[in-house]
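Below you will find the structure I want to go over with you.
Let's turn to chain A:
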Amino acid sequence: MNSANYLYLSALLFTIGAVGVVIRRNAIVVFMCVELMLNAANLSFVTFSRINGNLDGQIVAFFTMVVAACEVVVGLAIIVTIYRSRRSASVDDANLLKR
Partner candidate 1 sequence: MTALLPLIGAILLATLPKGAELRAKQLAFGATLVTAASAIAMAVQFQRDNTDLQFVEVRSWIPSFGINYAVGIDGIALVLILMSVILAPIVILAGWNEAQGGRWSVKTFYILILVLETMMIGVFSATDVFLFYVIFEAMLVPVYFLIGGYGTGERSAAAVKFLLYSLFGGLLMLASIIALYVMSGDQGGHTFDLAKLANLEMSSTTQNFLFLGFFIAFAIKAPLWPFHTWLPDAAQSATPGTSVLLLGVLDKVGTFGMIRYCLTLFPEASKTFTPVIIVLAVISIIYGAILAIGQKDLKRLIAFTSISHFGFITMGIFAMTSQSQSGATLYMFNHGFSTAALFIVGGWMIARRGSSTIADFGGLQRVTPVMAWCFFLAGMSSLALPGLSSFVSEFLVLVGTYTRYPVAAIIATVGIILAALYILIPVQRALHGPTTPGNENLADLNLREKFAIAPVLAAIIALGFYPAPLLNVINPAAVHVNSQLGFTDPVPTVEGK
Partner candidate 2 sequence: MIFNSPALSYSLLAPILIILAGALIGVLIEAFVGKARRPVVQLSVALGSLVLALVQVIRIRNLSSTTAAMGSVVIDGPGLLFQCAILIVAVISIFLIADQDNFTSSAAALPGSDEERQATQSGTVLTEIYPLTLFAVAGMLLFPIASDLITLFVALEVLSLPLYLMAGLSRHRRLASQEAALKYFLLGAFSSAFFLFGAAYLYGYAGTVSFAGIHAALVGGTGNDVILLLGIAFVAIGLLFKVGAVPFHAWSPDVYQGAPTPITGFMAAATKVAAFGAMLRLFYTVLAEAQWQWRPFFMVIAIITMIFGSLVAISQRDVKRMLAYSSIAHAGFLLTGVIALNKAGLEASIYYLFAYGVATVGAFGIVTLVRDSSGEVSDLNRWAGLGKRSPWVASAFAFFLLAFAGIPLTSGFIGKFAIFSAAYESGATAVVIVGVLSSVIAAFFYIRVIVLMFFTDATEDGTSVVIPSILTRLTILISLVITVALGVFPSPLLDFIKPLAIFIR
């Protein structure tokens, strides 16, 4: 199978994730969309790793997973805190700071 197709898939996933970030309101979902984007990037890395014939890309993918995990820790902490204070996880409710 043509490995370019994986790239298209990755781009598609990335776009879906990015659009998701823009249109979804729930902070958790938004965050999941970001994760989707990260994984789209991972897919690209792996694909390019295959195309280029070296393993660097795959190593990066592992790093990404670790980093993403860290991000989840921090992110969830923040989201939970704000959910506790506001009783809402909608990103649209957090609108004190503007202009």
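In this section, a contact is a pair of C-beta atoms (placed from the backbone, for glycine too) under 8 Å apart; a residue touches a chain by one contact, two chains touch by 3 or more; residues count from 1.
How were these candidates chosen? In short, all candidates are chains of the complex that A comes from, given by their letters.
What you are looking at is a predicted structure, and each value in this text was computed from that prediction instead of being measured.
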Can you tell which one of 1 or 2 makes contact with chain A in this complex?
-> 2
Tell me, which parts of chain A touch candidate 2 in their complex?
-> 7, 10, 14, 17-18, 21, 27, 30-31, 34, 37-38, 40-42, 44-45, 47-49, 51-54, 56-57, 59-60, 63-64, 67, 70-71, 74-75, 77-79, 81-82, 84-86, 91, 94-99
